[in-house]
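Missing here is one protein chain; the remaining ones are kept as they sit in the complex.
Entry: subunit A
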Amino acid sequence: MARYLAGRAAGVVLILFLVCLFTFIIFFTLSPDPAVMICGKTCTPERIDQIRDVLGLDEPFLAQFSGFLAGIFAGRDYGAGANLVHCAAPCLGYSFQTNQSVWDMVVERLPVSATVAIGAAVLWLFLGIVAGLLSAVKEGTWWDRTAMGLALGGSSIPNYVLALALQYVLVVELQVLPFPQAVPFSDGPALWFQSYLMPWLVLATGYACLYARLTRANVIDTLAENFMRTARSKGLSPALTMRRHALRPALTPIATIFGMDFAALLGGALITETVFGLNGVGKMAADSIAKNDQPVIMAVTLLAAFFVVIGNVVVDLVYTRLDPRVRITAR
């Protein structure tokens, strides 16, 4: 087990390193000169040189890359002498746009993205699994057809369309909800709930539809298994047969997919956050890409990769608890 974990940890570090490297290469070779961008319209050649010098932009690729990596683990200094700025570890640099510490930006915005992700996950798990289960049990009935028709439609609607439609109906026409904004929980649970409700609904819809279809398919497959015939031949109650023998095999694969989906969402729900103007990691990513804010783009890329990679490891570990046939063996 310890050997397995060590192996997985090494894998995580390697993948994150490669993500860093490739993102860095892309910016180093493709993006316009950051110094010119930072300098803005009232710019002199002296000022550009100064910026290059402070950020180390005239150094070779390897020096810049190692400087970036060192900053994450040990912190780094920008400039020299009176202009010296120390960026404490974990240092992800400063935004070209706002001069804010990127790490501080991430710390500030991550809770918003996490709130969006967690609330949506609760909704879509509940709705998706209940609808899928009912459809499987009532396979072929009008309920099944209606639910699956809606699920197909629901998973086909783009999030931004759904977001704008909901916003128009609930905020503009009916005026039952305030305009969504990242209200902290400390401002009162009711206000907090109201302000996040629409993002949750929008984000959950697509996933709920997908999970309903997955759950239905898995349950129908499981009900046809030989061990279900055995369970029935044992004279167990229908409730026990369903709960114990059908649900666990049917829902275990859903847990895997959920782990991956949820991990990816922690890296920011780009469209939903942007449409609702929520200052989460997703909106930060969208803004930074629009403005070519390299340090921020590096940070959101790395953060998303981090969550996906960690999510993978967690899913694998949890799976060994869910399915007794899966055992960890160190390679």
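Quick note on the criterion: a contact is a pair of C-beta atoms (placed from the backbone, for glycine too) under 8 Å apart; a residue touches a chain by one contact, two chains touch by 3 or more; residues count from 1.
The rule is simple: contacts and distances are computed from a predicted model.
Novice: According to its UniProt entry, is the unseen chain "ABC transporter ATP-binding protein", "ABC transmembrane type-2 domain-containing protein", "Cytochrome c-type biogenesis protein CcmE" or "NADH-quinone oxidoreductase subunit K"?
Specialist: According to UniProt, the chain not displayed is called "ABC transporter ATP-binding protein".
Novice: Which of A:F22, A:F73, A:F193 or A:F227 sits in contact with the chain that's absent?
Specialist: A:F227
Novice: Out of A:V12, A:V54, A:L191 or A:L236, point to the residue that touches the absent chain in the complete complex.
Specialist: Touching the chain that is not displayed is residue A:L236.
Novice: Touching the absent chain in the whole complex: find that residue among A:R76, A:R109, A:H245 or A:K283.
Specialist: The one listed residue touching the chain not shown is A:H245.
Novice: What residue numbers in subunit A mark contact with the hidden partner chain?
Specialist: Output for subunit A: 225-227, 229-237, 240, 244-245, 248-249, 252, 323-325.
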